[in-house]
Every structure is written in C-alpha cells, then in structure tokens.
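In this view, the complex is presented without one of its protein chains, the others remaining in place.
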Amino acid sequence: MSDKKLAIIATKGTLDWAYPPFILASTAAALGYETQIFFTFYGLQLLKKNPNLQVSPLGNPGMPMPMNMDKWFPVIGTAIPGMQSIMSSMMKAKMKKKGVASVEDLRDLCVEAEVKLIACQMTVDLFDMNSSDFIEDIDYAGAATFFEFAGESDINLFV
Amino acid sequence: MSDKKLAIIATKGTLDWAYPPFILASTAAALGYETQIFFTFYGLQLLKKNPNLQVSPLGNPGMPMPMNMDKWFPVIGTAIPGMQSIMSSMMKAKMKKKGVASVEDLRDLCVEAEVKLIACQMTVDLFDMNSSDFIEDIDYAGAATFFEFAGESDINLFV
Partner (left out) sequence: MSDKKLAIIATKGTLDWAYPPFILASTAAALGYETQIFFTFYGLQLLKKNPNLQVSPLGNPGMPMPMNMDKWFPVIGTAIPGMQSIMSSMMKAKMKKKGVASVEDLRDLCVEAEVKLIACQMTVDLFDMNSSDFIEDIDYAGAATFFEFAGESDINLFV
C-alpha cells in the first residue's frame, strides 16, 4: 500500500466529465492513496442526490458518435431538440453494456473507499444551491482549506 | 506563512473559466504561496485590458440556467442570437450581487499579491496579438521558461 496523496478539483458538471474524477479517485484509493475531491463551479452537479447529468455533442467534435450518427446529423444536427437526451441515454446504455459502473455507483465506491468529497461553499452560495439536494457523505469548505491537502499531495489534477 | 509554490497553466478564454485561475492564484498567494500563471492558447484573452469575456451555455448542459431559462429555451434555444450576451450579463450580475469580485478585480488582486502573470510568447505570435492590448504587469516567455518554475512547484494545475 502507498502513503501517497491525490487531490482533484472537479469543475465540470456534464455526464462525460463526471467519470474522470470518480474513476481516478476510486482507482487511487484502491492503490492506497489518501484522496480528496474538491467540487467547485459546475462540478457541484456531481454531488446531487439525483444528478440527471447530460452530455452534449455540441462543440465537441472529438466525441465518437454512435451508429454513424454524425453522417446523419452533421454539426447542426447536434443542436436539434432532443439530441442531448438521446446522446445522454446512449452513453449511459453503452457504459452499462460495457460493464462500466454508473456515476452514482462510482461515487458510492469513492465514499466507501473513504475518498473525501468536499463541496465548495462559495459556489453553493453563488448558485443558491441547497445542501439538501446533495448526498450526505460530503464536507463543505473553501479553497483555502483545500489547499492544505493539495499542497501536501503527490498528484494534483484540475478536471 | 508557507514557502510552497503553485503553477497554473490558464488555457481557456471564457468568462466562466476566467475565475478559477485568478481565484486559486489569489487564494494561494494569501496563504503565502509563490504563484505563477502561464497564459496560453485562449487563456491569453484573460490578460486583455478590456477582456469583454463571454460565457456560452452551448455544449455545457452542466451550467445551472438562471430563472428556469432551460425550460423556456431547451438546447436549441441556447443557440439563438443574443443568448450569449444575455447569459454573460446575467453571470456578471449574479457574481456582483453575491459579492464575488469581477475578473478584472481578481486579476488586480493577483498583481498586488505578486502573482507572476506570464503571456505565452508563441501564442501571442500565433494569434497576431498586440502586446498593447494586454495589461502592463505581465511578462512574456515560452513554455521552457515556465517549466523552470513548474518543475519546482508543489501544485501544478492545467485550467
């Protein structure tokens, strides 16, 4: 087992960018890393009880489109109403079929592995968010508090 | 006070992604960190005298929409002309109302706290930018120079 530390700042609130912080944190925890994730800006969406995260193909030509959908709906098609829901459902189905855990399951895995999940208090206030919308196994703190851990960490990642 | 170091690479040029580098850098500086930010790619927009930064809801379903706007303008609505200006004005108003400093004020705070702001010379040349468009309290350097500081830093963040 390692005595190393990993600090992640999670700033994105979409379905696709929800995976990296939870996958990296749970992997590191399994390797014995002490791990903290600081959720700030859009990243706070990842702490909601029912996140309902979406993925958007808009502005991301790097996204592999399933079933040659890009040949049917080139660029402008990605903006038609409903496309975002279709893509989000497809990504969830693909993850499930391939045996990748859901975001909620990966998050549970992190909690069980004692990854510390911290909500940025300033962002909670800024977006008028309600702590009752969030899961219960989290702390609330500011950036200054997070730096105490980050400054001692072996790996820092801004996701 | 700390004798730690923080190195940030700021690569985004939008209103929302302008906050993290300046908030993190000014917080770290207040904690005694020696701090440098290397502005490259779109990040150079953050060094302009009059940045006129915009935020776009396009392709970012993780953005909390004010006033249930997402129920009025689902996805395709985010692409209608003028929406970007509306969202940018709303974000600025919200930040102000909540007592969060403007990007320009946060940037001034960084300069006063002796955070070193470095413009990537290669990007300046690439985009035919004019140094007279930038604020005056900055240095110009390449990635190799920045690595000297980054390689000695306790925290490295790619924003």
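Brief remarks on what is shown
Read from first to last, the chains carry the letters A and B; within each, the first residue is number 1.
The rule is simple: contacts are C-beta pairs under 8 Å (C-beta built on N, C-alpha and C of every residue); 3 or more make two chains touch, one makes a residue touch a chain.
What you see is a predicted model; the values in this text were computed from it and never measured.
Among the residues B:L6, B:A25 or B:L53, only B:L53 touches the chain that is left out of the figure. Listed by residue number, the positions of chain B touching the unshown chain are 7, 9, 11-14, 17, 40-42, 45, 53-60, 79-84, 122, 125-127, 143-144, 147, 150-151, 153, 156-158. Although one chain is hidden here, its contacts on chain A can still be listed: residues 2, 4, 16, 19-20, 23-24, 27-28, 30-31, 33, 58-64, 74-76, 79, 94-95, 98, 100, 154-159.
One rule holds for everything that comes next: only the chains that are shown with their structure count from here on.
For the pair chain A and chain B, the distance between C-alpha centroids works out to 21 Å.
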